[in-house]
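Left out: one protein chain. Kept in place: all the others.
Moving on, here comes chain A:
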Amino acid sequence: MAATRSRTSSFSRNQSTSPLSQIPGIKPGPNGVTYVSSGIPDLDKILGGGFPLGSLVMIMEDAEAPHHLLLLRNFMSQGLVHNQPLLYVSPSKDPRAFLGTLPSPVLSKDEKSRGSIDQEQEKGLRIAWQYKKYFGENQQNSDRNATEYCNEFDLRKPLERHILNAQRIECFSIQESPSLSAFRDRCSSFVTQTSRKDGGTISPGRIAIQSFCAPQCCYSEMEWDMLSFIMSLKSMVRSSNAVAVITFPPSLLSSSFSKRWQHMADTLLAVRAIPDEDKELAKLLTGYQDMVGFLHVHKVAQINTQVPVILEATTFSIKLQRRRSLVLERLNQAPVDGSSGSSHDVSGSCSGGSKSSILDF
């Protein structure tokens, strides 16, 4: 014990003393930022911890496929698992119906597999027993945080009823409110509720707005009003304990408005589906058959800092592992087939193909 304690530098932050770390679902980050999980463990890792509290996350939708819903569902489910209040806004007539499609967390099996991993490590470490204490401590810490902070979700299993019923979930259909001011009032009342401290504990609120500029909302004539709504939502969220996620189809906006929307976002993601039978891409990428789409990270939130976050890769493949859990992976270029000829080789490695030029490795 004394050995492990002396190992930690006096300059490192003592995480256990921070009151925030005791609340599940919240993780302190650098620069006084507090993270909540996005519901996808890989995305949390990519973004350096998750979505910062007080930030506005925007997801650009694919025009043809509902991949943004994968991210939105996991984000909402994760909040419900952590017992956080949720405001869901949708252009559909009956937003509550969407709650039935939320995935449920993987629990028992996950813990089992984790246990087996521990056992394996135990065996492997017997040889280098003197390093065991180092490994053991780290492993335990990260494990405990991981299980509490971010769950894996089984997309095939719907969230259990009792979780849905126990929560403070507000649903709102944009279709029913032709003016944005009612919508804004709804958001501001939700945000003020979450910023109030209930018995000393802070439970961060999550706002999920689906397909904000969809034609059903009848806001298509009100481009500036939508922008000003986003601006006020951003300032509302910034001064509170909430995260807002907005998905929008950029193809419905003119290019300059789409840029304006993108500038509003603290964290900007884009999802894109991949065509079913794209032979070019299939040759280019390994594991193509498991992929359902791509995730682009355009911008990572820069709160309280001027240093931009530079990721190793900005494009990730979205995969469904064993058809149930969502996994993000960096793109791996397939080994070039020798028989395919040199001309194809060149076009492949430079990603010069017309379809793959949008990807970067």
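Criterion: a residue touches a chain if its C-beta (ideal position, glycine included) is under 8 Å from a C-beta of that chain, and two chains touch if they have at least 3 such contacts; residues count from 1.
Note that in this section contacts and distances are computed from a predicted model.
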Checklist outcome for this item: Its UniProt record identifies the chain omitted here, from "Translocon-associated protein subunit delta", "Geranylgeranyl transferase type-2 subunit alpha", "Elongator complex protein 6" or "NEDD8-activating enzyme E1 catalytic subunit", as "Elongator complex protein 6"
Checklist outcome for this item: The one residue from A:R186, A:K299 or A:K319 touching the chain left out of view is A:K299
Item to check | Options A:R168, A:R186 or A:R238, residue touching the unrepresented chain | outcome: A:R238
Item to check | Positions on chain A where the hidden chain makes contact | outcome: 31-32, 223-225, 227-228, 231-232, 235, 238-239, 254-256, 259-260, 262-263, 268, 298-299, 302-308, 310-311, 314, 360
